[in-house]
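Pasting in a structure now, in structure tokens, and then I'll have a few things to ask.
Every protein chain but one is kept in place in this view of the complex.
By letter and in written order, the chains are A, B, C and D; residue numbering begins at 1 in each of them.
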Amino acid sequence: MAAGFKTAEPLEYHRSFLKENCRPDGRELSEFRSTTLNIGSISTADGSALVKLGNTTIICGIKAELTNPTVDAPGKGYIVPNVDLPPLCSSRFRPGPPGEQAQAASQFIADIIESSEVIKKEDLCIGRGKLCWVLYCDIMCLDYDGNILDACVVALLAALKTTQLPEVTINKETSAPEVNFEKKHKLNIHRHPVSVSFCIFDDSILIVDPTAEEESLSTARLTVVMDEEDQLCSLHKPGGTPLSGEKLQECIKRATARKGEIHKLIEKVIKSMKTAQ
Amino acid sequence: MKETPLSNCERDFLLRAIEEKKRLDGRQTYDYRKLKITFGTDYGCCFVDLGQTRVMAQVSCELVAPKENRPTEGILFFNIELSPMASPSFEQGRQSELSVKLNRQLERCLRNSKCIDTESLCVVSGEKVWQVRVDVHTLNNDGNLMDAASVAAITALCHFRRPDVAIQGEEVTVFSPEERDPIPLSVYHMPISVSFAFFQQGTFLLVDPCEREERVMDGLLMIAMNKHREICSIQSSGGIMLLKDQVMRCSKIASVKVSEITELISQALLNDKAARKAGGKCGFAESMPQDRITALKMDQTDVEMTNVSQTGSGVILQGDEAPPPTVPSPVVPVPGVGQVGQGLQSWGLEEEEEDDDDEEEESSGDDQVEEVTQIKLSEKDKKEAAVVEISDSEEEEVVILYPETTEKSKNSGSRSDQKGAAASKKRQKK
Amino acid sequence: VSFLRRSKFEEGGMMEVSASNNVSLREFGCEQNLLSRPDGSASFVQGDTSVMAGVYGPAEVKVSKEIYDRATLEVLLQPKVGPAGVREQSQEQCVRETCEAALLLSLHPRSSLTLILQVLHDDGSLLSCCLNAACMALMDAGLSMSCLFCGVTCAIGADGDIIADPTAAQEKESRALMTFAIDSTERRVMMSSTKGSFSVQELQECVAVSQKASEKVFQFYRDSVRRRYSKNL
Amino acid sequence: MPTDTKRVRGPDVSQSPVLLGYKPAAVLASRGPREDGRQRDQVDVRPVFVRCGLVSQAKGSAYIEAGNTKLISCVYGPRETDRKDETDMKSGRLTTDVRFAPFSCPERVPWIQGSQDKDLSLMLHESLQPAVCLQRYPRSQIDVSVMVLENSGSALAHAVTCASLALADAGIEMYDLVLGCSLQQVGSSYVVDPSYLEENGWRCNSSESRGGLTVAFLPSLNQISGLQSDGEMSEETLTAGVRTCIEGCYKLYPVIQKVLTKAVRRAAPPST
């Protein structure tokens, strides 16, 4: 009976829970699903992290390669983030080039990297106008159950924090690059942005960390990205039903709390790796 | 989206009108529609209105490596974008037959006719040349897109200025317009396309067909020519057979039209130059027709700003009443893995994937088995700090294959010891 | 030059607003119904920034895109140079979801609406100009809407000043950039897209500035439509 | 100028530092023990870790890890077929898709992949199809996708095993499981379940003949559903190699069975 109700009238089903201030999976409106982080899973990547947010699973691998800087920005390297939603992660995605959602997610991640300056592109320059690093940040969803943006940001940040690059010097005589794999150094992470996403139900009810079903039934989505100094790096609301300034403030407040959780998680996991070594 | 079908009534009427040398908009057989050329704010941005047909061309450039077989020549690239805005039947991102045809014709008309000095676009031979890109956007299709596009493209090329560059050793410096005046392209001549529509197997001929005329025509002849009456390209389509006389007549008409249009373009370029020199505005707001009732302009306005910051902080204060909630501490079951929040979902992948770094550290061949067990822990196992073997458990979450041919596993006695060691090591780590 | 000059927070936490406490919007222009092919069209000009919009529909929908209880809206944003990329796709999503919230799509189930935006010139505040052109074109097409919307871009300068409707040069110099879509009935935020980092206080101030500025834009909408219907009165 | 407009663009060309770097001379000996300590010329497969039903959205899914090779496979369907024009509607359609994550190999794999993964997809399709009772799913299609998260050799063999497990986990009717095993022949000796290095044979003595072989095997029917070999191999070594691979598959079989029984037990309602 309940199962029939759920599939026949999904919206009413969700409303019946929201009326009682809870959600079908037992969470409160402002409660995140359990978040799990695992770093360094992929040995072929220069840095990697796997994040699980409830069922949603995101893996991020960083690959660093060498290239020439552009004429416009001779002192800067590149950061190239791409989010992929392969048909493997949900039946809603079909094979072929990235769809709108994947592209929008890629742009969102690119904007966050740019806005927060997680990594300064100047740090990636090896020889001005001659040689620089390009960091390919490839993010892939393995299980799509909503709120991939939050999971992507955690995965990206954790992967970047574990990334180690070999030392590269430019040979003065041959002006060819030389790589020394013995000497590796970590990336300089300037800021730690954390993303928190919300859905709006029936034009007014705000819920945090929506599942795939909640996302599809909601009337608007909103993502707040905040760094450790309480600066906002993004307030991304791609349309949908309108929100007042007061409601936005509620979201920002929830983000402030969440950001602490994630910072602690990343710190602790990285520390555990160090002690394990 | 589908185009509205053409009714038999329209078809019959059009053909009968053509026989009587009448056209829908009152034009004569050899009349061109009203041609209007305007420029955008940028250099190299040109709008062409041909009756109701509207196109926009924008020229841009960037420094690229030259083609291998032409190391001292710049590159010209043309693209006509058939935007769905222009017609409901144009689809986004689909290379339609029409789009291929128009792009080919534009290339033949402007690139193959060598109207632009590409050698002057070379910066460092074999290394850096300017690639000049012409994007033509169709905005409204009321027939004869080709002629409108060719006029827009050549006018935009004439209007365009590229940044000045300086070469010092290997360094190439690109100057902004503020530092050094940008440089116009050197245009040798101006090819312009003129289209002729044929009806009744070539019996009747119309210049500059509109959209409805295009839909009933039997064939099309496009002649690209410059004002020196040099034919740059000639192309017929639709499978009609034309007599030599017909083609000659068309080329004569084309030469008249081309000289008129060239004159118009030159005048438009001169006017724009004068306007820019006078420091006048040449933006879009300026080109908006003020007399139409569908258009309205509003001057710069001030926004009343009192209370804005108060409102801002008011909102923040309102939201700030409750104390911030405490941050829960994450659980770290094994190195490299952490979790916050209640475990609502059963766990899957990540335990198995974790700790490749550790593996690398430890993988020295000898403790292969230990390493394997470590990866295979599932959450439940971790909590209980128990390592499960294939043989003896009901609730095991994990299955491990021990390679039986390895020396270690052959020695079945030592195997359990090793397992035990792995397990205890696990515990220590926790 | 349009900018807001406002004083910084005084120590007491009181806000003192200095002499020229205004934010100005560049000159606006709009022309509706300027293309013969689309069912609705408009061009919108803010300073030198200009966007042209065309709307088709409600028209036949492809089976693969059909939605049983409402119309399918597609938004295409055509940049001036080169093909549309990931950035345009993400902006298309923003414009589409804003339009979807304003349009009464359930009135035309199993049909398609197509909105095409062509950038004519970008001199800053492009996304807000796209939104304004979109709204005018939807109105011109006579589509039913629950409310109107408008776009306002705010830049925060290096010194913390808020600049409304910034030019490209002002955008380049700014520390943060925010674009909001504001609805016409309650002046709430329908869409938000930001760049750079900023404080919560700055965010809320920009929201407030945008809300104020939206009144000017909506008044302009009203004046344009009134002028347009002047012959029918 | 064809460019990928649907992804964030990087520089036109970039180079992996691996290609430039000073590397310890890792000459793979063609004799003696293998780099990871396994035995040469024996059916010495890497220990595997296998699990079913990890992906919440999929009908069936499986994860396999052999050494550092990590793959995940999901099965969606049976669902209505995309292609309505298919002439034979009596039987279902099986689609396969094998992809390498960009970070899965020592050198970055570009998003738009070449013929390699198309080949693998085809090979996977051929290996799986005989085992699936497609006639039970008329007018519908079953989609199998495999993602290689880390490629440390023998990706295709493990992809076959992983995909067949995911199919079984999805409850798709099958005649048998399909197991994969591969082998690399170097001169007169061979290695089973080769690693990435062994497969790609960096700095190997080029004079020796080399060849690779992958076998997809239906263990309870004792039939081979897929066979792929490349490089140079004599007829005898090939026959012997196939036999060795089958042996390798049998080593895998009890593990796979065990995992599957457990997944089924977990999914089944508690017996009252």
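One rule holds in what follows: contacts are C-beta pairs under 8 Å (C-beta built on N, C-alpha and C of every residue); 3 or more make two chains touch, one makes a residue touch a chain.
FYI, contacts and distances are computed from a predicted model.
Selecting from "DNA replication complex GINS protein PSF2", "PIGC acetylglucosaminyltransferase", "Trafficking protein particle complex subunit" or "Exosome complex component RRP40", the unshown chain of this assembly corresponds to "Exosome complex component RRP40" (UniProt protein name).
Although it is not drawn, the missing chain touches B, C when the whole complex is taken into account. For the chain missing from the display, the contacting residue among C:P58, C:G82 or C:P166 is C:P58, taking the whole complex into account.
Touch with the hidden chain on the side of chain B covers residues 4-13, 16-17, 20, 22, 24-26, 292-294.
Chain C meets the missing chain through residues 33, 39-40, 56-61, 102, 104, 107-112, 139-148, 183-185, 221-222, 225-226, 228-233.
To be clear about the criterion, only the chains that are shown with their structure count from here on.
The centroid of the Cα atoms in chain B and the matching centroid in chain D are 37 Å apart. Among all residues of chain A, those that touch two or more other chains are 41-43, 55, 57, 103, 106-107, 110, 142, 245, 248-249, 252.
Residues of chain D found to touch two or more other chains are 6-9, 54-56, 68, 70, 72, 149-150. Residue ranges of chain A in contact with chain C, taken from their complex: 100, 103-104, 106-108, 110-111, 114-117, 191, 219-220, 222, 227, 230-245, 248-249, 252. Those residues of chain C whose C-beta lies close enough to touch chain D in the complex are 83-86, 89. Interface of chain B with chain A (complex): residues 63, 171-172, 174, 311-312, 315-316, 318-320, 322, 324-325, 327-330, 332, 334-345, 347-351, 353-361, 429.
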